[in-house]
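The block underneath contains the structure these notes are about, expressed in structure tokens.
Here the complex is missing one protein chain, while the rest keep their positions.
Chain nomenclature is as follows: A, B and C, assigned in order of appearance, with residue numbering initiated at 1 for each chain independently.
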Amino acid sequence: MFLLVNLKTYRAGTGEDAVAVAEAARDVADETGARVAVAPQAADLRAVAETGVETFAQHVDGVEYGSNTGATHAGAVAGAGVTGTLLNHSERRLRLAEIDASLNAARDASLETVVCANNPAQSAAAAALGPDAVAVEPPELIGTGTPVSKADPDVITDTVGRVREVADVPVLCGAGITSGDDVEAARELGAEGVLVASGVVKAESPRDAMLDLVT
Amino acid sequence: MFLLVNLKTYRAGTGEDAVAVAEAARDVADETGARVAVAPQAADLRAVAETGVETFAQHVDGVEYGSNTGATHAGAVAGAGVTGTLLNHSERRLRLAEIDASLNAARDASLETVVCANNPAQSAAAAALGPDAVAVEPPELIGTGTPVSKADPDVITDTVGRVREVADVPVLCGAGITSGDDVEAARELGAEGVLVASGVVKAESPRDAMLDLVT
Amino acid sequence: MFLLVNLKTYRAGTGEDAVAVAEAARDVADETGARVAVAPQAADLRAVAETGVETFAQHVDGVEYGSNTGATHAGAVAGAGVTGTLLNHSERRLRLAEIDASLNAARDASLETVVCANNPAQSAAAAALGPDAVAVEPPELIGTGTPVSKADPDVITDTVGRVREVADVPVLCGAGITSGDDVEAARELGAEGVLVASGVVKAESPRDAMLDLVT
Partner (left out) sequence: MFLLVNLKTYRAGTGEDAVAVAEAARDVADETGARVAVAPQAADLRAVAETGVETFAQHVDGVEYGSNTGATHAGAVAGAGVTGTLLNHSERRLRLAEIDASLNAARDASLETVVCANNPAQSAAAAALGPDAVAVEPPELIGTGTPVSKADPDVITDTVGRVREVADVPVLCGAGITSGDDVEAARELGAEGVLVASGVVKAESPRDAMLDLVT
């Protein structure tokens, strides 16, 4: 079971608050044995990684070292202690060729890759590019508190089925996940992990929220 | 064997010249029995379709009727006599979610769909979205006159192989195709058609160039 | 007074319906002496221009003749009978460098240019690029039926003031304009024309709607 906490650009997931969520995530992982990773924005990657938590970037560009002002280089991110990256989140959609290029850049930097997609068809397409995992998140459920595993369970089972036809790639799911029951339902539908954001970051106690999700 | 002639925004493929290429393509199709389609820019779609040639759009947006200034609606294109569309050409790369949306819009308008891709991995991803065909074109060979079937035959066989693992979708190929021998080589490698552009549009006689390609 | 009717991709502004609105606009212009232009999507430009109405494109790309699949070339548009173009509509926002390139392409093709912008600051920036006019449209009012001249009159006077400091470029305004009173209010605030869309295209009688706006 993999819990990936996306800090987005929430105020409660920025700067010192990002570090606080990261420390809580590290402790929850240590105490429970669950796999928990935190994905802060680029400016906070180093500080988050220094807590010892497993750290993901929210995005890396498919560029080599060179003239790419404003880009996030996979090697720079790895050098900051990051071990994985999200790609193609519905809030940062990429061109098909860009996903392919970013995957290659991430692999060159030994980053684990999770490609996000909106639905089963796009998830299968993402799987064909050979990432380490795909994550399906119906955009209309993101941030709602209505878990995808309840609102639209077919999207998870369809994604698992379509992806399996294409490649042997694990499926994560996200959108509206806030409780351990939601996680359990997602697992029963075939998901091997979940993406969460506001449900943890905006919780009164991110630690308690994460504990609830992984146990 | 399907010959799809992309007029791009070549001067020799615009306005009256687009109509002239279209008439030649129609005649070549009639005389040889080969399937030949022409893809002009949006402003010339209606005039090209009125020649009776099979007409493709170069792009349609994944939008419904509504507030989409500057977009090309699949239904508007179909209403102009168009029967198919290219999508995600390397000169008009789309986000993964946009390809999916454009495919849905094209299907709703009964347009045949050909999704372009740069390499075998992206072609397999495109195939997973369920288009009528994928077209692989290594961008570095486009417009060179060096045929993909000679310069990089593996890209065709790899694409055919990778696509077949994902879905039963025919593969076209393009980039540098200028002669009937190039077409024959592409077919032997598994391609069921070719995309051509400058090799026909900029030829002294587009008619002769097309005759050479299909016979 | 300039009335520019944006057909967007409304169903009632596509294909034969685009031609019907165009014919009505032509007649209103002839009967009243008002300047009325119609901006259909690219696939309908030729058919609309053939009615004799003044025809604008909704967008042209800043490209030369060449390898630009999926682009709309200014010269192709001019060849279809078009005499002007919108640029940077809030539904088709362009990079600053793209607006500059599209303006140059439009000028080379002798197209009149109207650059859209969201607020006074962006309107002044657009004016600095030397278009024939700028059009300010607060995006939050588009399609509401609440006229910008009533909901946010300051946006018009501020735009006229800021633009005047930068260049001698007329200001049009849009968003929510549905009646002759709205137009009159806009003129008193300094606008030299209006952009309308749903208020005309979706009206029971586009002809009556346009007559109301220009008289």
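In this text, a residue touches a chain if its C-beta (ideal position, glycine included) is under 8 Å from a C-beta of that chain, and two chains touch if they have at least 3 such contacts.
Predicted model, so just to flag it, every value in this text is computed and none were measured.
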item	value
Shown chains touched by the chain that is not drawn here	A, C
Listed residues A:44, A:100 or A:182, member touching the removed chain	A:44
Chain not shown: contacting residue from C:130, C:153 or C:190	C:130
Hidden-chain contact residue, picked from the options C:12, C:151, C:166 or C:211	C:166
Identified contact with the non-displayed chain, of A:63, A:151 or A:211	A:63
Interface with the unshown chain - residue positions in chain C	88, 90, 93-100, 117-119, 121-122, 124-130, 162, 165-166
Those residues of chain A which, in the complete complex, touch the missing chain	6, 8-11, 14-16, 41-47, 57-59, 63, 65-73, 75-77, 79-80, 82, 86, 89-92, 142-143, 197-198
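By definition in this document, only the chains that are shown with their structure count from here on.
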item	value
Intersection of the contact lists for chain A and chain B	none
Between chain B and chain A, distance of the C-alpha-averaged centres to the nearest whole Å	36
Whole-Å gap between the CA centroids of chain B and chain C	33
Multi-chain contact residues (two or more partners), chain C	none
